[in-house]
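As you look at this complex, bear in mind that one protein chain is not there, while each of the others sits in place.
Naming follows writing order (A, B and C), and every chain is counted from residue 1.
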Amino acid sequence: MKIKVFYFARLKETLKFSTEDLVLPDDVFASTLTLLKLKAHLAKRSDVWQQMLMGKLKVRGAINHVLVDDHAPISDGDEVAFFPPVTGG
Amino acid sequence: MKIKVFYFARLKETLKFSTEDLVLPDDVFASTLTLLKLKAHLAKRSDVWQQMLMGKLKVRGAINHVLVDDHAPISDGDEVAFFPPVTGG
Amino acid sequence: MTVRVQTQDFDAGFEISQLRSARKDTGAVVSFVGLVRDLNEGDQVSQLTLEHYPGMTEKALEAIVSQAQSRWNIFEVTVIHRVGTLQATEQIVLVTVAGAHRGEAFKACEFIMDYLKTEAPFWKKERTQAGERWLDAKNTDDAARERWNK
Partner (left out) sequence: MTVRVQTQDFDAGFEISQLRSARKDTGAVVSFVGLVRDLNEGDQVSQLTLEHYPGMTEKALEAIVSQAQSRWNIFEVTVIHRVGTLQATEQIVLVTVAGAHRGEAFKACEFIMDYLKTEAPFWKKERTQAGERWLDAKNTDDAARERWNK
């Protein structure tokens, strides 16, 4: 399965990634891929990724431009985004 | 005692008075003159005055530019005003 | 505070800029503009005449703004209310409140409008096809005002 992932604000700056195309072997995840599983998967990349995605920082996620919670399922072709709680206005 | 009385909006139009100077003999009122007593006094002028000041129409009053209730006391030299509930804004 | 009662129109954008540039720690400006509706109680309104009590109006408005300023932590406030004859769609009133944060500015602005509607000596007379009629005060306005005392 292939997805696009975006990172914003503090995440983007610290991870030094703003966007990437991810190709995930279908057998990596026992069942449906969720935001939380994707975070855990990415967190294995390094300590910094672990800290930013699974650490103290609150991370919010969106799938196809809609805010969702950690248990939202991700499908092939989805656009996923990770970012800190928003602070506009 | 001498006071000035103003009338506004529907009261002014119906009574055909916008303002008048009133000289009231001190012995007309048993005790302190209040807004209510002044209304009752003016209402004796005619049926129209009775209707407008003591009838169904809700009348609000001000003494020296401050909204007050019917029991507020009036003193010599005061500026008194009668008007319907306000409808600005 | 700035309180004006006038026959001429006002420029809400200008008044908002004045307030927002008055202090560098202003974070929020909340504004209300009230307009003459062309429709009231199902009737077409062609014009509205606003009468007021010249000696009392400014004082009443200033007292309302002072109350808002003592209740909430806000900075500057501008209130402009027009009198005289206005056509449908014309502006009647502007209330603009500047503050550090939005919550208090919103509350103060709505409070000022609710009190203005029930305490400031203005009266409206509208002209419809059936003739002229004085508007009656609304119970909903009294209710809007009362909730601030809870």
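Operating definition for what follows: a contact is a pair of C-beta atoms (placed from the backbone, for glycine too) under 8 Å apart; a residue touches a chain by one contact, two chains touch by 3 or more.
This is a predicted model, so every value here is computed, not measured.
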item: Contact set of the excluded chain (shown chains only); value: A, C
item: Sole contact to the chain not displayed, among C:4, C:20 or C:133; value: C:20
item: Sole contact to the chain not displayed, among A:22, A:48 or A:67; value: A:67
item: Residues in subunit A touching the chain absent from view; value: 6, 8-10, 13, 58, 62, 65-67, 79, 81, 83-89
item: Sites on subunit C contacted by the missing partner chain, in the whole complex; value: 11-14, 16-17, 20-21, 24-35, 37-39, 88-89, 91, 100, 102-103, 106, 109-110, 113, 140, 144
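By definition in this document, only the chains that are shown with their structure count from here on.
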item: Of all other chains, the one whose Cα centre sits farthest from subunit C; value: A
item: Interchain centroid distance [CA atoms averaged], subunit A/subunit B, Å; value: 73
item: Centroid spacing, where centroids are CA-atom means, of subunit A and subunit C in whole angstrom; value: 49
item: Whole-Å gap between the CA centroids of subunit B and subunit C; value: 27
item: Interface hub residues of subunit C, defined as touching at least two other chains; value: none
item: Residue list for subunit B, restricted to those that touch at least two other chains; value: none
